[in-house]
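Every protein chain of the complex appears in place save one, which is left out.
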Amino acid sequence: MSEPLFMITEKPISIEKVIQKVIRPEAGAITTFIGTVRELTNGKRTLFLQYEAYVTMAEKMLAQIGKEIREKWPEAKVAITHRIGKLDIGDIAVVIAVSTPHRNDAYEANRYAIERIKQIVPIWKKEHWEDGTEWVGNQLETKAYPTGKPEGEDFI
Amino acid sequence: MSEPLFMITEKPISIEKVIQKVIRPEAGAITTFIGTVRELTNGKRTLFLQYEAYVTMAEKMLAQIGKEIREKWPEAKVAITHRIGKLDIGDIAVVIAVSTPHRNDAYEANRYAIERIKQIVPIWKKEHWEDGTEWVGNQLETKAYPTGKPEGEDFI
Amino acid sequence: MMITLLFFAHLQEAIGQERIEMQYVPQTVKELKQQIETRYGIDLRHVMVAVNEEYAREEQQLKPGDTVAFIPPVSGG
Partner (left out) sequence: MMITLLFFAHLQEAIGQERIEMQYVPQTVKELKQQIETRYGIDLRHVMVAVNEEYAREEQQLKPGDTVAFIPPVSGG
């Protein structure tokens, strides 16, 4: 296994490959979260999405999420791959795999990972509709950081 | 796709195949739970497991869990495959895939599925150690049904 | 006038058969359980019963042609 646990890629993501990174004989429970491109967002039909990242920092932030998870769930092993570039409807944008000895931890740590990705990982998506485009998150009223920083209990 | 959404099989489970059954353009979140054979249970080293099922009823009960989930999370689509026969350490025993438009539902419905499998689906596993065997769940003090029925809010 | 009994996991090993055709139909699940306990010297207190692949209560009536499965605590997943 030469691929890192936390990575940004421009290629299609293999779910199996991400899962393989966390399979261990001592961990009987594996959860995965797979985020795909939805056809409709708020009733509007998406044609495709364009994902962009600050790649080096994004990989660092994914690794930081892994570190936070190991602090909260010491027996968990985590792997995350996020894709960037042009993605069509149904394409996989992100895969998070978590293995733990006990299943509750696998669900909770996985959910923690996706919430944190949406807070601190510098990745942006631009929606392309028939009648225009928009960078998601650019609506100031819905996404603001009053403290000037992303929120999250462990964020330093 | 000719395979049913809810099935018992004696063959190795393809995670991708189970996931493919629930991928839909309108559902951007997919969670999977993958249960593998652990090497150690309560500190004892397992050599392999033998799973047995009342196959026809087990498939019915898996489908019933699917029905319960659609009642609780109407937008969810679920697929479950459980393997039986001899399984070695690391082998996949069960894969649950759930797709929903919103990610919280995908986590919650998935977790509901595994809890219900452990309550109502007639599948049994026999642990094989170096020094003996035992059907799991045969320890009356740890698994008893005082009502004579498996518990669960929706169980009729 | 008969019913089919199915046994699984440790019950199957204790009884030595996975399937028994019974030429007599007890009135209820409860009555059947008592007869099996007596005949095979096993404890069915924590064993569920499914009649025709549906979980059944102790007081459920049995009828000819029913398939009755004895289901020890399950351990799938």
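For clarity, chains are labelled A, B and C in written order, and residue numbers in each chain start from 1.
Following the convention adopted for this analysis, contacts are C-beta pairs under 8 Å (C-beta built on N, C-alpha and C of every residue); 3 or more make two chains touch, one makes a residue touch a chain.
Remember, predicted model here, so these are calculated numbers, not experimental data.
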Touched by the hidden chain, restricted to displayed chains: A
Sole residue of A:13, A:30, A:76 or A:93 that reaches the chain not shown, by the stated touch rule: A:93
Identified contact with the non-displayed chain, of A:4, A:25 or A:122: A:122
Footprint left on chain A by the chain that the document does not show: 35, 51-54, 56-58, 60, 82, 93-94, 114, 117-126, 135-138, 140, 143-145, 148-150, 155
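Simple rule for what comes next: only the chains that are shown with their structure count from here on.
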Far-end chain from chain C, centres as C-alpha averages: A
Geometric centre distance via CA averages, chain B-chain A, whole Å: 26
Averaged-CA centre spacing for the pair chain C and chain A, given as whole angstrom: 49
Interface hub residues of chain A, defined as touching at least two other chains: none
Residue numbers of chain C (touch at least two other chains): none
